[in-house]
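What you see is the complex with one protein chain gone and the rest in place.
Our next item is chain A:
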Amino acid sequence: MAHIHLGEGSFPLWALVLWTLLGVGLISAVVYRVRKGGIKTHQIALAGIGAAASFAIFQLNIPVWGGIHMNLTGLVGILAGPLLGALIALVVNIFSAALGHGAVGLLGANTLVNASEAIVAYYAFKTLMGMDWDVFPASASAATLGLSAGAFLMGAIIVISGVNGSALPRGDLTIAVAGLVGLNLGVAVIEGILTGFIVQFLASVRPDLVGLADRDTQEEPTGVTA
């Protein structure tokens, strides 16, 4: 979640309703697929604690450009898959909004952006691994691709909606938003590289987590401690 969230009240009412409906539509479709497939206990536990980890990681200040914060949505997508990844994005957005980060009224828009990051990262990672790429370049590229998709979607949402109270024509607004998208693309590359190293580390200690070994063959936990 390298993108910059959209502030409360940034959009007119019709846009707020539109993005909320689209967000609800996406999450309803995911919930339907999850319920239809019969969700397992381990999936709920993974999604719940994965979201908690993603939320906790956001608390860490990364010293780039004066300090940036990451939720590692691309990593969440790669590890949890597209369906759980979308639900984790929603839950992290709800908790973030409760702490004043993000917007309550724009939960739909923010969930669309973050879910797209997780979904694109997952499928890109699967595709690249299927093409025999190594773990690091595959995960770094997949996460960068996913986060870039989220950045472009965020820009598109702002341009389509327009900014509340602004008389700026859409063309000029596109120029203003392009800078924001560019900044997010820069952060996407940093987060993508970091995701690549994390997945490489995880693959070395628990290859089953990234599909490099059968999950059932993993007998003992690694016992991670400080």
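Going forward, contacts are C-beta pairs under 8 Å (C-beta built on N, C-alpha and C of every residue); 3 or more make two chains touch, one makes a residue touch a chain; residues count from 1.
Please note the rule applied: contacts and distances are computed from a predicted model.
Novice: Name the absent chain as its UniProt record does, using one of the following: "Glutathione S-transferase", "Ferredoxin-1", "56kDa selenium binding protein" or "Energy-coupling factor transporter transmembrane protein EcfT".
Specialist: "Energy-coupling factor transporter transmembrane protein EcfT"
Novice: Which of A:L26, A:A103 or A:V135 sits in contact with the chain that's absent?
Specialist: A:A103
Novice: Quick one: which of A:L72, A:M129 or A:A149 touches the chain that's been left out?
Specialist: Looking across A:L72, A:M129 or A:A149, the contact with the absent chain belongs to A:L72.
Novice: Tell me which stretches of chain A touch the chain missing from the display.
Specialist: Given the touch definition above, chain A has residues 4-13, 16, 27, 31, 34-35, 39, 41-42, 44-53, 55-64, 67, 69, 72, 75, 79, 87-88, 90-92, 94-95, 97-101, 103-105, 158, 163-168, 172-173, 175-177, 179-180, 183, 190, 193-194, 197-202, 205-206, 209, 221-226 touching the missing chain.
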